[in-house]
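Removed from the display is one protein chain of the complex; every other protein chain stays in position.
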Amino acid sequence: MKIKHLVSGIALSMGASVLSISAMAADTIKVGVLHSLSGTMAISETTLKDTVLMMVEEQNKKGGLLGKQLEAVVVDPASNWPLFAEKTRELMTKDQVDVIFGCWTSVSRKSALPVLEELNGLMFYPVQYEGEESSKNVFYTGAAPNQQAIPAVDYLMNDLGVKRWVLAGTDYVYPRTTNKILEAYLKAKGVAAEDIMINYTPFGHSDWQSIVSDIKSFGSAGKKTAVVSTINGDANVPFYKELGNQGISSEDIPVVAFSVGEEELSGLDTKPLVGHLAAWNYFQSVESDANDAFISQWKAFTGNPDRVTNDPMEATYIGFKMWTQAVEKAGTTDVDAVEQAMIGQETENLTGGMAYMNKNHHLSKPVLIGEIQDDGQFEVVWETEGVVPGDAWSDFLPGSKDLIADWTAPISCGNYNTVTKTCSGQNY
Amino acid sequence: MSILDTTREVMRRDQVWPFLQDHSQDVDISHQVLLYVEGLNLSFDGFKALNDLNLYINDGELRCLIGANGAGKTTLMDVITGKTRCDSGTVYFGQSLNLLEKDEAEIAQLGIGRKFQKPTVFEAHTVMDNLELSLKSNKSVIPTLLATLNSEEYDRIDHVLETIGLKAERMMLAGSLSHGQKQWLEIGMLLMANPRLLLVDEPVAGMTVQEGERTAELLTSLAGERTVVVVEHDMEFVRSIARTVTVLHQGSVLAEGTMDEIQNNQDVIEVYLGEAP
Amino acid sequence: MRYINAICACLLGLLISTSVLAASPSEAQQPLLLELTEVKLNKALPVLQQLETTEGADMLALFKTMLNGDLYYEKETRRLIAALKEQSVTRYSDLFSGEVLSDLSKKQVRKIKVNNKLRGYLGEAIARMQLNHPDSAVRKDAVRSLFSDLGSNTITLIRDARLKEQSRSVQEAMDVALALYRARHAEEATDRLQAIKDLEGSLEPEVRNQLTQLAENDPSRSVRKAAQTGLDKIDQQAEMYGFINQLFFGLSLGSVLLLAAIGLAITFGVMGVINMAHGEMIMLGAYTTYVVQLMLPNMIEYSLWIAVPLAFMVSGLAGILIERLVIRHLHGRPLETLLATFGISLILQQMVRTVFSPLNRQVATPDWMSGSIEINPLLSLTLNRLYIVAFALLVFMILLIVLKKTSLGLNVRAVSQNRDMAKAMGIRTDRVDAMTFGLGSGIAGIAGVALSQLTNVGPNLGQAYIIDSFMVVVFGGVGNLWGTLVAAFTLGVANKFIEPVTGAVLASILVLVFIILFIQKRPKGLFPQKGRAAE
């Protein structure tokens, strides 16, 4: 009977595929790449995949790691969150990779996390995020809120004398959390409640007329006003266009964004954006030898002189460098050894200075504020003195102000409650 | 009235409380009239399909409706069977049952069966199943889910198969029947529900002469214990079966009577036979 | 400050000529100018202030160039250079002599950077210098842009200018400025009262703020009262204009919906074909605009007009192709058509991704479409929205005419009403179908051109609009263009009036739910087709 053939056929072929994998030998160090190459997130994530491949290639040119060649294993979770968990498992069990570089959105990370902790994997997460997490198996090389949002607010407050605040964001966890933190922070700084306006919009929101006009009237109350934007990817272009059209220039109401980088700018008409701000740990325009080398290497690798670099790429770069150093220090790719070796690693930022890996698996990095120029690049107008240590648990959220992450003995816990002296919910 | 009396009233043993009575009222035909159609009006944006139409069908008669296209024959049937709602007018089944406030299913369950212009049978089902589905039975969901054919229903099906002469094809898919056979099957489905009133729309369309004759026989045999209303263009066929003929024209009754009366009726000759002798 | 941008925009052309007029650098300013080239960004402000005080209006050209970010200097000679960007090429010319320096390359020059602080200052300074500008409009804007910070020296400037001023409107603006100043600084309560009286009728936000301050914390009761009454007047007006504004937003959203849906109203409404690839037809139109701008970088101003017919053709042809290859084979099987066209939409999206990267593409807005016209300080309508409303209605009318008057329209209606009859009449129905589908898709393409001005041009552009457009068509009643029109505007306005109350997310949800319920009540939409045709 046909069906029987079909089914058994499937069963067999699956069996086969399993075998073929488990037969692989481990004479190379496998580097898993878990970035969406299709679907909505492909826009941002393919860049990071290429970055990792570039780093791997470079490392191999240098003779690999521990005398072995690195081998990148690329999978495509297709911007489908459950697939991130599945593909993580595939990388860990079928391909048996020694480390994973991947994820962009928080939800994808949260989807992959349980699998990582179950199989005790190692992942480097290179994107700025809302914090409130520290896993034994993840290193967060992107910015935590206190490495992006809070310095940005400080800059606006102190240098531009902003008195009134619009916190505009897309309605998902990163903006929600960031805005909660900022709200608490601003209030702590003595900003009155009526001087804070919070607004959330759906993903890919394209009709900004009313919101922008609200912002406009909110901003015409005589006090200097600024917009802190956690608006996500696609919604930005219409937002800035509307700002321009309603005659709001960067001198009147500057907008500081946390998710608009060189890559995003390359996709839009910068005319209405000039003078608006972004806060990152890295800008392509920063002049340093390391950066120039990186940029030229990138352009060479992609074979496209117009390709830009951005902050998550630097985060990937730092993460990769640190991982190689840690592996060399530990002399093995064993996760636990590498995890311990990672802590305290130092490597050069592309923007100069050293990045330092803290006990909470977050980096210490400098924070830069840039003004958007008409060529789609950023002009650094302010930067922190020295580096800012990433804070896994915000001090401005009631839920997490008592929590710290410390992965060194004796605590070695991702969410250690300093009051109750307890450590809850670890998946290992 | 005192409470005591009320309670007594309620408690009377020779009465059933209204909510206990079964509401499947029978058709009250005390005046021999089965179907009252009065002052029916219906217009599709501008075009008047039915224009103050009055029609009375006696119980057990066989009535033919004739009329040019757009005279409103089919529309009338649609209204009676609840397919389309009319703008104004009344349609009563017997003395008491107002059809206008019922939907197709209810009307069908009251015992009004309809056969469409072009045969509509369930092509994906066997002849058998087609008949089974149209059995007169409780048609609500749960009973249908649990329903099984009992012997006497089985006999009934056999009997109908006999009548419509599809005994041999009982296991064939209705879709694979010939056009004529489909017409027959559809009539058969009507019979299964054993209705009081059959509305038959162009039964012999696309039939061979023999088939036509058999249909004629069948319909005439049905008349009597059932009431049959036939819409037909084929004058020969009409002549062969008709006792009373009603001529519709532009949505209202033009003339009514025996075939001969009709043929000698002046305005009929003008508007209908005149056009298509 | 916003007016400044406008000024600069319109003066970009004048730039060179004015700079020619500019006096060649005097001994006094030489060291300052030199310093300007060396000083760090956050130290530049004092230098500029000094320049303004010493040189005054002579610095106009310099400031404007700097504000536009066109101010450079030659690395070795350190002389100041104005850059004139023409789409691709950049020409340099000496800021003062105005001579064109063709031999200079990007390597030899460096930009003098500006940041918001400087832009702000430059704006005011330019405004101060332009109080005596020949063009009255410029003068007015200059005055208004100074409202926000009326320093004593600014006021003296305005006062002097006021004496010479001829134009009525500019005089009013200046009076407001002076009154504002008095209301803020006058010692005598009577003077402040007078000032408040003078301010009456002005809707400037600064006036409102000033009045609020007075109403809250002015020593004299009478002043507080007067301010309060003035304030109330403004608020009343504000309310009214706010309403008008919202209505406009609603209409513009409606027009977008209309554009997106109208093509569908034909393919779905007239032909009964569910074209899930409709959104991608819009996307194709948008990408056509992008390509046009890519091909003709120097004609951004006209690019849209070129794009419209092209987009129509591109999407139209795509539509005809789809009809020929797929849809006609699925005739009378609407659900299958739905699936097939959905497949096509996937393919088209992926195609775009591979041809022009998955990144959004940049489509520039021509100047005549950016900015807004200001009816009064409280009410200003954005130009691009205005144009799009007009455009949508235009397209709608044309379509109506095509369907009512042309032979194609006649055939289309015939086929849509009774296919077999039309066949019998000798109408080549398959050809008509192809044309109809082409028409519908073509119009979707045109919509794409318009949308490229509002939102991202990316592979997901279509997806964002497909469901909305279906909602509009179904809500309006299939096969009824007027229904589509009404539906589009109703939904648009409704959405915009719910939004302030519930927030954007909930608003869109509510609208959806409303439609779902509405369709249960009226399965055939607002304007259903009646009669046998509908069966």
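Read from first to last, the chains carry the letters A, B and C; within each, the first residue is number 1.
The rule we apply is simple: a contact is a pair of C-beta atoms (placed from the backbone, for glycine too) under 8 Å apart; a residue touches a chain by one contact, two chains touch by 3 or more.
Note that in this section contacts and distances are computed from a predicted model.
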**Report entry** Undepicted complex member, UniProt protein name, chosen from "Amino acid/amide ABC transporter membrane protein 2, HAAT family", "Multisubunit sodium/proton antiporter MrpF subunit", "Formate hydrogenlyase" or "NADH-quinone oxidoreductase subunit H"
**Finding:** "Amino acid/amide ABC transporter membrane protein 2, HAAT family"
Query raised in the report: What chains on display are touched by the one that is not shown?
Result: A, B, C
Report summary line: Touch with the missing chain holds, among A:68, A:163, A:176 or A:329, for A:176
Query raised in the report: Of A:44, A:59 or A:106, which one is in contact with the hidden chain?
Result: A:106
Report summary line: Those residues of subunit C that touch the unshown chain are 272, 274, 326, 329-330, 334-340, 342-347, 349-350, 353-354, 467, 470-471, 474, 505-506, 508-509, 512-513, 515-517, 519-521, 523
Report summary line: Note that subunit A touches the absent chain at residues 1-4, 6-8, 10-11, 14-15, 17-19, 22, 37-38, 75-76, 78, 80-82, 85-86, 89-90, 93-94, 105-107, 110-111, 113-115, 118, 132-133, 171-173, 176-177, 180, 202-203, 397-400, 403, 414-415, 417, 420, 422, 424-425, 427
**Report entry** Residues belonging to subunit B that touch the chain removed from view
**Finding:** 81, 83, 103-105, 108-109, 113-114, 116, 120-126, 129, 132-134, 139-141, 144-148, 171-173, 189, 193
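What we mean here is this: only the chains that are shown with their structure count from here on.
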Query raised in the report: What is the chain whose Cα centre is as far as it gets from that of subunit B?
Result: A
Query raised in the report: Taking each chain's centre as its mean C-alpha position, how far apart are subunit B and subunit C in Å?
Result: 65
Report summary line: Note: subunit C sits from subunit A at a C-alpha centroid distance in Å of 32
Query raised in the report: What does subunit A use to touch subunit C in their complex?
Result: 40, 42-43, 46, 159-160, 171, 199-202, 204-207, 209-211, 213-214, 220-222, 234, 237-238, 241-242, 244-252, 254, 263, 266-269, 271-272, 274-275, 371, 373-374, 379, 381
Report summary line: The subunit C residues in contact with subunit A across the complex are 1-2, 4-6, 41, 69, 113, 115-117, 119-120, 123, 205-206, 208-209, 212-213, 245-246, 249, 252-253, 256, 353, 358-365, 370-372, 374, 380, 382-385, 454-456, 458, 460, 464, 496, 499-500, 503-505, 508
